[in-house]
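The other protein chains are all here in position, but one chain of the complex has been omitted.
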Amino acid sequence: MMATLTLALAVSACSRRGGCRDEYCGTLVFAAVGSVTTLLPPLSGASLERDVFDQILLRLADFRAGASTIGDSGFVPQLARSWEWTDPLTITFHLDPRARWHDGPPVTAADVQFTFESYTDTALGAGESKALSRIASVTAADSLTAVFRFREAYPEAFFDAAFHMRILPAHLLRDVPRNAWQTAAFGRAPIGNGPYRLVRWVPNEIMELAADSMFFLGRPHLRRLIFRFASDLNVGVTQVVAGDADAIEVLVAPPNIERAQAADHLALYPYAGTTYTFMRFNLRANGDALRPHPLFGDPDVRRALVLATDRERMVQSATAGRAKVPPGPMPQQWSWLWVPELTPPPFDTAAAGRLLTARGWRDSNGDGIRDRAGRRLSFHVAVPTTSALRKQYARLLQEQFRAVGVELVIDEMDNAALSDRQNAGSFDATLESFQTDPSPIASVPGIWGTGGASNFGHYANAAVDRSMRAAARASSQAEARTAWVTAFQIMAQDAPAILLYALDNVAAVNTRVTGVEIRPDSWLALVRNWRIPPDRLNERDRVGR
Amino acid sequence: MTAAFWLALLVAVGWTAGVVAWCRRVARGGGRRAEAWRRFFRHPAASAGLAVLVFFTTVAICAPLLAPYRPSQQLDIVALQNRPPSWLHPLGTDLYSRDIWSRLAFGAQVSLGIGTLGMAVAVSLGGLVGAAAGYFRGWIDAALMRLVDVGLSVPRIFIVLLAVALWDRLGTGALILLLGLTGWFATSRLMRSEVLSLRERPFADAARAAGARPWRIITRHIVPNAAAPLIISAALGIGHMMLLEAGLSFLGVGVAPPQPSWGNMIADGRDQIVTAPWTSLFPGLAIALTVMALNAIGDALRDALDPRAEGTLPTGA
Partner (left out) sequence: MTAWLLRRLAAAFAIVFTVVTLCFIAIHLAPGTPFLPEEGRTINPEAVARLRREYGLDRPLPQQYVRYLAALARGNLGESFSQRRPVADAIASALPNTVVLAGAALGIDFLLGIAIGAYQAARARRRSDAALTSASLFVHSLPIFWLGLVLLLVFGQWLHWFPVGGVTDPVMYDSLSLLGKLSDRLRHLALPALTLGIVGAAGTARFQRAALLEALSADYVRTARAKGLPESAVLLRHALRDALLPVITLLGLALPFLLTGAVLVETVFAWPGLGKLATDAIAARDYPLVLATTLLASVAVVMGSLVADLLTALADPRVRLVA
């Protein structure tokens, strides 16, 4: 017994002396809040999935942080070494001959063609297919040359060609029938061409990626990336603050930021947020899209509610100033749109009260809530239980509306139920938050354009639609900006929603990591450039080969 | 808080002490009732439990007099957010700059109310079902008890989670009903075994011989005698209801805002447990103390109402 014990101790002591000690060590544990269902990009619907296949599957060209989405100046070569416009409707990509799939074969133009066919196949229903609709065809001129032909010339053609698709291995997926892709083995164990490969995945628990030392664009410095799944933000933050995890994508709430600041081993990295949050009004009746909403069909009521909200103070209270009140439906990521001509509506309870009284809403029975012709100025807002910040805002808004005689009833529900309500139009108002792409053209018309897929409130204004179309046709960022500003100014007049906040994202990363670059649209896109200097390696970094 | 409210609080404390003292005086008297009270107070935590319960009930009933602010009143969302306890705010303020003492007082109404009403529903239903099963026996008994087994087989929290997924948001009334409807199973078992033994007693035979109908026998004769274990299980059950409501609020479903309940106060304060621990400490303590008091009272009641209970015979050591 004693001998076994001594032996065990000796063996464990032995493993401490060896291990990895150079430039290319480093194990990073991410506290990942959310869940991963599938790792097949056309089928993906979660940002965590994007974080993972950012490392495994590459694009033709990668997007530079803060760059313009018009033309190709904002892109750096990735799978494609170079490209040129052979005519106004055609781009030719020359693939890098060094790019290989992790199981051996080189990446070819046939893969690019296959990828385009998959993304645009209606049988798969990829979310990006609409953005790719103006590409007529993708063909392989030879094994390293892919030719994109467009139906029409437009400024963001290159963006659409390069940004949305991650090139898939034709040799592994061609034989899988499309209707089996949802459950295909590839979605659980993808073979890619990126800096990392998937090593281990226990659903809802842990996922491990290992660096590909032969990666053609440079060996990643961090040897292992481990994602520890947490079901909510609090659990994730506790893991990072306690040192069990090394990094987390967003801290969101001020108490979390305070805890992270107090932890010596954590460094905070603020970066432009990609989301914006608003309270959407349903302009049609709750559950009956043919009739106008009894309250929100009247633009003055909507304007009054916007005037009644002290958005600046709410941002101070709820985010400790780590967010901005957006003057239009835009996140901080679109920094080129935050111009002085666009200002958020003011906070003016007196004006709000006057507007409501002018429209006939008076408190006739002294209960503190205005009414008109027997109907009280009271409505329900649907809030998802998963967002602590929006739940907080709902309560703050409740009190602010009370002050002008409007009653807000909070309905908290889970995402599935909320989605039902949105699609059926059975709501008065919702607190929504949208993730955005680097280009406004993909996101804004879908939410605010007439008939947009996410335009649950049935907002329609032809002038806004015209401006948005002009922005899509603009050939320079300045021209686009003018068009968007016009669109947003009209929207501010119409007040289809109360724009509440556009978050600054704050990530926390262990201080031993240097070279941390975070790209707002995908925070781990550049993780292969992060490094841990040999003198800062800890036990976890050194373990193993 | 202004002086007036501190005074009101003092009066509430004094009133509690007075009620407990009065009960103890009754216990010193003569007669069977005083004897029962004496057995009640013999239990170690009985007086403390009674005091806590009376205090919180008083606070709940007199909340408008004891709370200086409205429970949903956000005083200053930037400057008075998450303030620690002070003279002005004896229990501090929460994330929305609401006074925690005021929320605790009004929350007592909701938490105690939900616990009591939910248990009332559970005890009524459980008592009825158990009495019917125990008295009629035969296939009625078998069918009802299988139903009870089904109910006991699924952990309560699963049922409630599923039910809440079914209706996006439950009103307080629906929540009470749901808690009651899922909590009557144990009571029915208890009632059934009591009734089974009671129905063989001479008084029941006499009633049957006199020609009384079964329901009359059940309601007029058997239930009053079976009341004691029902009351005890009710006292203990209220505590379980309150904890279940707190757990539901913690999971994100429960009493709707801005109405405070001790459970959703803990849930609100959960993210600040490091930076502002008082936001969840005080409602947590309130729940713990109340449930503790109810458990102590339940145990003491068991001693008081049932002289055959353990520990009352001399150990002879």
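Letters A and B name the chains as they come in the text, with residue numbers starting at 1 for each one.
The criterion applied here is as follows: a contact is a pair of C-beta atoms (placed from the backbone, for glycine too) under 8 Å apart; a residue touches a chain by one contact, two chains touch by 3 or more.
In this text, all values refer to a predicted model and were calculated from it rather than measured experimentally.
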Touch partners, limited to displayed chains, of the chain removed from view: A, B
Of A:420, A:465 or A:517, the residue in touch with the unshown chain: A:420
Chain not shown: contacting residue from A:153, A:242, A:463 or A:478: A:242
Contact with the hidden chain (one of A:73, A:183, A:364 or A:493): A:183
Interface residues of subunit A (partner: the chain not displayed): 8, 11-12, 15, 27, 29, 34-35, 37-38, 45-47, 122-127, 179, 182-183, 187-188, 202-206, 208, 224, 226, 228, 230-232, 235, 238-239, 241-244, 275, 384, 386-387, 414-421, 423, 432-435, 446, 453-454, 539-540, 543-544
Footprint left on subunit B by the chain that the document does not show: 44-45, 48, 146, 149-150, 152-158, 161-163, 165-166, 168, 239, 243, 246-247, 250-251, 263, 266, 270, 273-274, 280, 284, 287-292, 295-296, 299, 310-311, 313, 315-317
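Definition applied: only the chains that are shown with their structure count from here on.
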Rounded Å distance, subunit A centre to subunit B centre (Cα mean): 46
Contact footprint of subunit B on subunit A as seen in their complex: 234, 253, 255-256, 258-259, 313-314, 316-317, 382, 385, 388, 391-392, 394-396, 398-399, 409-414, 417, 421
Touch list for subunit B against partner subunit A, complex: 72-74, 77-78, 81, 95-97, 165, 168-169, 252-253, 256-258, 270-272, 274-276
